[in-house]
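Complex shown without one protein chain; remaining protein chains in place.
Chains: A and B, in written order; residue numbering restarts at 1 for each.
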Amino acid sequence: MRKIFDFHGGIHPPENKHQSLQRPIRDAGIPPRLVLPLSQHIGAPASPVVAVGERVLKGQLIAEALGFVSVPVHAPTSGTIVAIEDRLVAHPSGLLAPCIVIATDGLDEWTSLVAPPDYRDMTTRELLARIRDAGIAGMGGAGFPTAVKLTTKPGSAVATLIINGTECEPYITADDILMRECPDRIVEGVNILRQLLQPGEILIGVEDNKPEAIAALRAAATGSAIEVVSFPTKYPSGGEKQLIELLTGEQVPSGGLPLDVGVICQNIGSVVAIADAVVRGQPLISRITTVTGEAVAEPGNFSVLLGTPMNYLLAQAGYQPGRNRRLVMGGPMMGFTVPDASVPIVKTTNCLLAPSEAELPVPPPAQACIRCGMCAQACPASLLPQQLFWFAQAREFDKLEQHNLFDCIECGACSWACPSNIPLVQYYRASKAEILQLRREHAKAEQSRMRFEARQARIAQEEAAREAKRAARKLAAEQRAQTAAAGGEGVEDPIQAAIDRAKAKKAAQQVVATRATTETGERDKLEKAVVTTRARLDTASSKLEQARAEGSDLVDALQLGVDKTRAKLEAAELALQAFVDAGQTAPQQAVPTDAASVAIARAVAARAADAALDPVEKARAQLAGLEQRLAKTRARLAASRSKGEEEKIIGILVSTEAALEEKVSAARAQLNGKGDT
Amino acid sequence: MATLLRVTSPHAHGPVSTPKVMQKVLLATVPGIIVLTHFFGFGTLVNLVWACIVALACEALALWLRRRPIGFYLRDYSALVTATLLAIALPPYAPWWLIAVGVACAILLAKHIYGGLGYNPFNPAMAGYVILLISFPLQMTAWAPPRGLGQLPSLVEALQACFWPAGFDGITMATPLDLMKQNNSLLVADLYAQTPQFGRWAGLGWEWANLAFLAGGIWLLYQRVFSWHAPLAMLASLSLLAAIFYDGGSSASGGSPLFHLLSGATMFGAFFIVTDPVTSAVSVRGRLIYGAMVGVLVYTIRVRGNYPDAVAFAVLVMNFAAPFIDNYTQPRTYGHQPGKGGG
Partner (left out) sequence: MAALLALVGLGAVFGAVLGFAAVRFRTEGNPIAEQINDILPQTQCGQCGYPGCRPYAEAIASGDAAINKCPPGGEAGIQALAALLDVEAIPLDEEHGEEKVKAVAYIREAECIGCTKCIQACPVDAILGAAKQMHTVIASECTGCDLCLEPCPVDCIDMISEPQSVQNWHWPLPDTASRQPQIIATDAGQTQDRAA
């Protein structure tokens, strides 16, 4: 017998599951209109590939996945597209979202399904592509694209594949009935996943309040490597992290994925959808939904087409709107209220709960928190909900993060247990959203600041360059004037020479004075050196002339001094010229055009080279490049971590790494897709 | 169709509510009150009724001043709990003004000044008690002799003691804790034999009151109103210290563990004061530390201090420390420090 671990906290709310288990799965039928939201999953919304007025067949692709973390949408039955517009969807906000509306024709005519090859002959890539193309997103409630979840990094082995048949939320029985009625399809799906992931062991986790399901699964799984594990009923043992701890004793690291501890979890509904997609080639167009609560006369489970309006489905179960004041999609612990009964069933609708007022009364006003600690005892993440509540109320976001707010799984156990009826989960949701918003804003502000500063620097440089040019022109003019004066007059008249010198000096000083303030002192110094050396040379030369004229014996010594000074002057002028040149080439934006054209040329060349490659090669090259970048980023991150660099830098690196990883996996998927064709 | 409600999950709610918790605490004090009344007469009951009246009036006044819904908050029973706990702690036959001042301080100063229920850093009942003990030591240490050592006053006399104290001529007597502290010449066994205030294990009457509060506390534990950690830690550390320093019962001894467990306000404190969630530590580890430290302080103050009983001071001192303890005893959140399973 497998050892069952335990997780901290948890609660035991009344199960209320028997009501919907009295009847077998019923078919909800085809409603006159189907409304298919483009975003029924986590990730980028799908993009429509059909036009209004077009006739579509059952199973036909009507919206394709946009990006890696996205899934396509298919027509659940045959009919005509009558609108592609914003409609009310199942979302707590009560806001509209883009949907495709199909007027059904009742013929239920299938599109031609390609008979898929035996999955045992398919590669990992092909299997993943099929799962993705079938539009499967996690059907337990979160709706994360299944193909993405099943994409493992090369080299990361899956030790344990866990099939989540826990269904710990009260009222919901969709997975339970699926396990009872179709254990063979579940085993089929699990076998596909085994082929795909090559896990060390396969566990199906079921709470011990579903003995029939456990028996059915065990019977279907005899002779296979699948182990059906039952464990004591406790909410929220069906939470992915909690289930992993229950079955393996390991905790998924904070902020990490189950794969970090070698586990992949899949929901029962998703496994059945995978079997339908891979074995029968059928996309995800319907699901099992529990309809229950005291406001329906005949609660039970329905096989319902995606896009079916909730009131159509509710009517099948004998809905009594008068008894019902809130309609919950999902269970009573984590489900959310829908704004109107006309919203459509989506891929994540595992339950529709229509409770009467007596069954789930309106929450009474919250009383003061007496810090009784019942929430902390109930919390499956070992948080201190009452402390989080104080901080959320006071909007102390630092403290919230310090108390690990982001490890909260919003299971609602704390609110359930709270004797003062405080809506704790709502405080956490709001605070999380606000913190994320602040982070985004801060990142944006940081970027704006960098752009602003870059612009300021650029403007300053342009200004400086203009100023430098002007100064250089002026200096050149002065020099010309000076040489002209020196050449014309000669040195016969010492007074004239002295006046010239003074003039030259003054002019030079003026040049220095009018020099732009942006110019560095270095340049001033160099220029001063040139001017003073020239002046000294002038004096020395005139003295030499005088000595020669007088026939003094100091001529030789003076000659030496003049030579030396001349050499110095040349050196100084050279230095000045070099500096000016450097100043003009480096900061000035004259060269950037060159740099830009070089870059463009390089890009053109690269493009040409790319075009020469065949698409698979290209994708591979791209992938290689991305992987190289990723490796570099990782190395940098590791270095930063070991050096204990600033949080901010590490954060940026981490996000870069994540972005690169996504790109890499996207590229890989793309490559896989290319490889298929 | 009527508009559908839009509320956040969870939609279901557990059966526990704050007023119910408070009601259970009140109910659990009943055995102790009965025993106290049996041994010390109607004084305790008079205390109780008068304290409750004053408490409700103060609570209503504070809520009105703070513009809060009065009816809603009165129904959480927290004021009644405070008043009851304080009334039990006060000596029987206390004058009316003493009780009124104590309750008013507890409700107005210790609770509402800080923002009302849930926001008070100090246990209101104990804060009120300590204010009285420091301000009116004479009245606060005047304990009547238990049944068997003197004539118990009648109900009329009890009312007279409370509301017309000048006309009441009560007898008071040193409590067993005082005697134990003052004793410096007798072996503990001789002290028990020679002094009528001592009963079988501890003080006459006191031992039964403590057992009654223990029973109430165990019922609350059974009802899961609070966890066992803080009270058990307090009793354990108190017994441990008493055992260590008992030294076989010499004249310098502080008394046996059993004596300490069944004397004064030990059980009352362990199950009704230390378990006050608002002012104690929050996490399991925090509550263990908090309870153990209260026990240590109770023993220390009882044996070395100048006041007759120590629970109130010990609790108040630890109230100060509770946020600090909380800060250092955060439980390990799921997924942090990987590699250590369980949790």
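Heads up, the rule we're going with is that a contact is a pair of C-beta atoms (placed from the backbone, for glycine too) under 8 Å apart; a residue touches a chain by one contact, two chains touch by 3 or more.
Owing to the predicted nature of the structure, the values given are computational and were not obtained by experimental measurement.
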Candidates B:P15, B:G148 or B:P323 - the one touching the absent chain: B:P323
Chain not shown: contacting residue from A:E441, A:E462 or A:E550: A:E441
Residue, one of A:L113, A:A394 or A:A639, that touches the chain absent here: A:A394
Absent-chain contact - pick from A:R55, A:R125, A:R194 or A:R429: A:R429
Residues belonging to chain A that touch the chain removed from view: 39, 89, 91-93, 95, 97, 365-368, 387, 390-394, 396, 399, 423, 426-427, 429-434, 441, 444-449, 451-456
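One rule holds in what follows: only the chains that are shown with their structure count from here on.
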Rounded Å distance, chain A centre to chain B centre (Cα mean): 55
Touching residues on chain B, where the partner in the complex is chain A: 1-2, 4-14, 16-21, 72-73, 76, 78, 116-119, 226-227, 277-278, 282-283, 287, 326, 330-336, 338, 341-343
In the complex with chain B, residue positions of chain A that touch it: 5-8, 11, 13-14, 92, 94, 170, 241, 245, 249-256, 261, 321, 324-328, 330, 332-341, 353, 355, 360, 362-363, 365, 367-374, 376-377, 380-384, 386-387, 403-404, 407, 410, 412, 415-421, 423, 425-426, 429
